[in-house]
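With one protein chain removed, the remaining protein chains of the complex are shown where they sit.
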Amino acid sequence: MTLTRTLRRTLAAALLAGAGLGAAAAAEVYREHHPRAAIDPAQGAAGDFSGTYGFWKDAAALERHRDWAGSTDPNAWKLNWKYPDLVDSGDVHAGHVAVDEGERFVRRAAAREPGFLACLGEGRNELKGVAAGYPKYDAKLKKLMTVEARVEHCAKAELWDDVRQGSPLNTKIAAYVKSQSAGLPIRVDLSAAPVMAAYRRGEQLFYTKVGQLNFACASCHTPGSIMGHKLRGEVPTTPFGDAAHFPTYRTPVGEVESLHQRFGRCLNQMRAQPLKPGDPAYVDLEVFYTVLSNGYPITVPSIR
Amino acid sequence: MNEVTDVNTQRRTFLRTTAGAGLIAAAAVAGLLKPARVLAAGWDKAAFEAKGVPEALKALGAGAAEPSKQVVIKAPDAAENGAVVPVEVTSQLPNTEAILVLAEKNTTPLVANFELANGAEPYVATRIKMIQSSAVRAVVRAGGKYYSASKEIRVTIGGCGG
Partner (left out) sequence: MAEPMKIRTQLNGDVADIRVAMMHIMETGQRKDPRTAEVIPAHYIQQVQATVNGKTVLSAQWGPAVSKNPFLGFRVRGVKAGDKLVVSWEDNKGERNSAEAVVK
């Protein structure tokens, strides 16, 4: 047991180091990188490099090729898995149940401790629109904050409660907070220097090859890679727009999962050691991914 | 007969756990027992444990189901995830009483049996697990007779890995 745990820690450290975070150890780890694709962070989702943006950018675009959804049409991947959001207005699934549970927790906690809601709302007793600006830099905490990190922080600070990132309750509350910005375009503020720095680190991670298969995110999600072609029976899609629907009800897993939990599953498939939700490397990757969704509306709850 | 036993068992359990709660508990018992009574209608073990489509249909008394274009299945041609395949069945047959859903190559093909009553439209929607690519069959009972339709679904990842 101890040996396994030590080994795990070493692997996690190696992954971090390779990502350029553990500066001291960085020199010791050899890493390869996928060639860079052209991304202009100022363009957000509209800067999609896959040439598919026109197929998933809004409801009208998705309606036009609705027949591709669930078909064997080789173009189906161009919908970027956004069509489940189309029917969401009438649908009901575990994502809705999770949002309800998150809301119930927040209401109950806020009735007991009003500071909890004010903390989530960053001073306002109101969650509408709050999540659209995440991830962001919190000058008071001197930290980059995701919605999930905010939930953990506020629960600890105001409720003396441990609602750790990656726990079902944290994800449900985060889903509720995000749902309060559903339909609003994402606006990560890259003019804040720490956010831009995180974007650059996340971008670096996106191209860094890891794990036994020596894969980077970019190996499957950039033009000229497997993107748009079959891999193990599935067709990898563009990374643009992805962050908009997390946390999402992931049907292959049967659970509502945060973006960090999804990163963990990707790393497992790449045969690399996943990190813990909330890890600084994941936060950087989330900043990068969310900037690729800038301008695209949040669609939580959602099903994938 | 089973029905009565079930109700009594539940009632005993309930009374034991709320001993001494008095009149309020008695009133609650009346309310709580209602769903139990109807749910105790029974579960068709033989049909759900049948290993093939003919055996399952036979167990249901639907062995003679005849193909019908009035039974319409809406499902994707290709399902990326066999654990969650959306299936909708609509019947245009008059006096539709029940809709059955079967996944032909599942270990036990019968997935669900929906009995409709009191104004329920001849339509059901659900999501099912499919172990591999196969036909999904819908069997409708209308006016005491059985009709069926099927649709091929290609499954990329089997639905039993969770």
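To keep things simple, chains are lettered A and B as they appear, and every chain counts its residues starting from 1.
In this section, contacts are C-beta pairs under 8 Å (C-beta built on N, C-alpha and C of every residue); 3 or more make two chains touch, one makes a residue touch a chain.
These numbers come from a predicted model, not from an experiment.
Touching the missing chain, out of B:53, B:71, B:124 or B:153, is residue B:124. When the whole complex is considered, the residue among B:57, B:78 or B:103 that touches the unshown chain is B:103. Residues of chain A that touch the chain left out of the display are 90-94, 96-97, 100-101, 249, 251, 254. The omitted chain makes contact with chain B at the following residues, 34-36, 38-39, 41, 43-44, 48, 83-86, 88, 103, 106-108, 110-121, 123-130, 159-162.
Criterion: only the chains that are shown with their structure count from here on.
In whole angstrom, the spacing between the mean C-alpha positions of chain A and chain B is 37.
The part of chain A that touches chain B in the complex is made up of residues 69-72, 76, 233-234, 251-254. Within the complex formed with chain A, the chain B residues making contact are 75-81, 83-84, 86, 127, 154, 156-157, 162.
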